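Our next item is chain A:
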Amino acid sequence: MKKIKMFALSVLLVCTGLLGTACKGSDNSSKTAEAAGTSKASGIDKKGQKVGLILSGSISDKSWNYTAYQGLQLIEKEGAEVFYQENVAISDCADSIRTYAEAGMNLIYISSDSYQDVVAENASNYPDVTFIIINGTEQGTNYYSVQISDEEQGFLLGVIAAYASDAKKAGFVGGMEITPIINGNKGFEQGVKYVNPEIEIDSAMTGDFLDVTAAKEQTVAFADAGVDVVVPMADDASIGVIEGAQASGIYSVGTGDGQKGKGPDTMLTAVNKDTSVAYLASYKQFLDGKLSGDSIPKYGAKEGVVYLGEWLPASDQILSDDDKEKIADVFKKLESKEISVSIDQS
Partner candidate 1 sequence: MKNGKNKTLYDPLFSLIYAALSVIAALIIAGLVMKIMGYRPLNSYRYLLQGSFGSINSLCETAVKTTPLILTAVAFSTAFKSGMINLGATGQLYMGAICTTLIATNFDQLPRGIHITISLLAGIAAGALFGYLVGLLKSVFGASELITTIMLNYVAAYLVSFLVTGPMKDTKGSNSNPQSCQILESAKLPLFVPGSRLNIGFLIALLVIVLYFLFFWHTSLGYGIRVIGLNENTGKYAGISKNLNQGIAMAISGGLAGLAGAIEILGVQTRLTQAFAGDLGFEGIAAALLGSNSPIGILFSSLLFGAMSSGAGTMEMLAKVPNAFISVIQGLIILFIIGRNLPAGKIKEVLIKKHVIKEEEAIGIIE
Partner candidate 2 sequence: MEFLQMNHISKQFGNVTANKDVTLSIKKGEIHALLGENGAGKSTLMNILYGMYRQTEGEIYLDGKKLNLSSPQKAISNGIGMVHQHFMLIPAQSVIENVVLGLKDNKTVLDLKSAAAKLKKLAETFHMEINPWEKVSNLSIGEQQRVEILKALFRGARLLILDEPTAVLTPQEAEALFDVLRKLKIEGCTIIFISHKLKEIMAVCDACTVLRKGETIKTIWVKDIVDTRELAELMVGKTVELTIKKEKTEVGKPVLILQNVSYQNKKKVQVLKDISFQVHEGEILGVCGVDGNGQSELIHCITGIKQASKGIIMINGTDTTREKSRKIMSRGVAHIPEDRQKYGIVQEMSIKENMILMSYLHKPLSRFGFLQSKNIENYTKRICDEFEIKAQNTDEKIMNLSGGNQQKVVVGRELSRNPKLLIAVHPDRGLDIGAAKYIQREIINTKKKGGGVLLVSSELDELMDLTDRIMVIYHGQIIETVSTEKTSLKELGELMMGIKNNVEEKNA
């Protein structure tokens, strides 16, 4: 009798799993099939390129690693065969590079500057492979860096926050203290000060890019401390900030349009950062042989990596059309490089 019960339950368990899988079913299987298959790309150059991507986090983080993954998918559409590995520890990066190199990759993307030392050390072992380090600061014979202007995103976030803050207190919730977040934070501070130097800025790191709850509670704590506009920069956990702002009735500016569902009444807009653009652009440069070690390209507002999202209903409560225009103006100035955001000062 017991056994029958157990059996029935395990069947149920499996069924529930299957139910979910089935719902996704077709979509999923076609994805893998496609990946293995070839594409109908135009140029001969484009065919048969093998591109690998080494990620520091999970591609389901709906942020940094996800847009990197999207970039990879764009590259795939260009006719390349693509591969990726998630959650690669720094200590394992060398091994991943080796595996990809041995598997015949032509180009390997490194998604974070934390692997920079490893790449610099190992790149020379694989002269046939090209490496691109996102947010890197170093270049070599076969490795190049591409920077994302996190500071421009932060700046824009800061500008919006400054216009939206009545209490003259703006909050910044970061994930961990790593380069993109630190740069973003610097940009944010400059953005706020650009509008109004008197606004007080509270910054906090939750110490985790995955712990959504932590981000949410941090935001609530900010609200209690008198902050009335908050911005996230915490990958996966950013959602928590939007939710926290919604829960405590303060405004938020998102970092992705996808977050708006979490803050229907309080999210003003989003300052998107779509790194996939940078991936695709650098891939094209790679194909054309235009990657150069002379200077490190920086992808920001001008290149379409950082862009302003649509104004959400909540924005009408606090921002006048005039404010919005000013914000749009700032964005234009960023695009035209009229305003440049510095990351040197601390």
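On how the list was made: all candidates are chains of the complex that A comes from, given by their letters.
Following the convention adopted for this analysis, contacts are C-beta pairs under 8 Å (C-beta built on N, C-alpha and C of every residue); 3 or more make two chains touch, one makes a residue touch a chain; residues count from 1.
Bear in mind the structure is a predicted one, so any value in this text is a computation, not a measurement.
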Chain A: touching candidate in this complex (1 or 2): 1
Interfacial residue positions of chain A with respect to candidate 1 in the complex: 17-18, 21, 25, 28-29, 32, 35, 52, 83-92, 94-96, 98-100, 102-103, 113-114, 116-117, 137-138, 176-179, 182, 207
